[in-house]
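Every protein chain but one is kept in place in this view of the complex.
Our next item is chain A:
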Amino acid sequence: MKDKSLVQIALYAALIAALGLIPPVPFLTGIPITAQTLGVMLAGVMLGPWRGFLSMALFIFVVALGAPLLSGGRGGLGVFVGPTAGFAIGFPFAAFATGWVAERLKRLPVFAAALIGSIVGGILLLYVFGITGFKLVTGNDWLRSTQIMAVYIPGDLVKTVITAIVAQAVYKGMPSAVATR
């Protein structure tokens, strides 16, 4: 891997931490709706599948080492054993899928490609991880775990739209920054 990619991966991961400072919109239960998951989908769109994956893997790795980089200053190993552990572990895979889909949709406008990519990566795939984690930690069955987690899907759909708006705006301002184009 080139040094330039290595720097991009690291700085993008740092960016995700900074996005965690944007005040979260309070939601009904545990998982807050934050700009941070926005960053996960954006990682895929901006860096492409592989670098997106690596940058999220690096982010999650450093969180596990003990850095409070998740929104609200959360971090450490506790994150990986709680009921929402699946989501954190799914971040790299969600970024990969988002980037992969967005790359396949090059012909569509940036907005549409980013939106569809985010729905596939940031919702479909991420929830597979999230629901599996929830099921393993709480011992609920698949159906009930899915029902509980489904509460967050409307909020996340809003986020995919925002992701697409941000991707489009960045593409306008700096076309070279979007790797999936």
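Please note the rule applied: a residue touches a chain if its C-beta (ideal position, glycine included) is under 8 Å from a C-beta of that chain, and two chains touch if they have at least 3 such contacts; residues count from 1.
By our rule, contacts and distances are computed from a predicted model.
The protein name that UniProt records for the chain not on display, among "DNA-binding response regulator", "Cobalt ABC transporter", "Cation:proton antiporter" or "WD40 repeat domain-containing protein", is "Cobalt ABC transporter". Within the complete assembly, residues 1, 3-4, 6-15, 17-19, 21-23, 28-32, 35, 38-39, 42, 46, 58-59, 61-62, 65-69, 72, 74-78, 80-84, 137-140, 144, 148, 162, 166, 169-170, 173-174, 177 of chain A touch the chain that is not shown.
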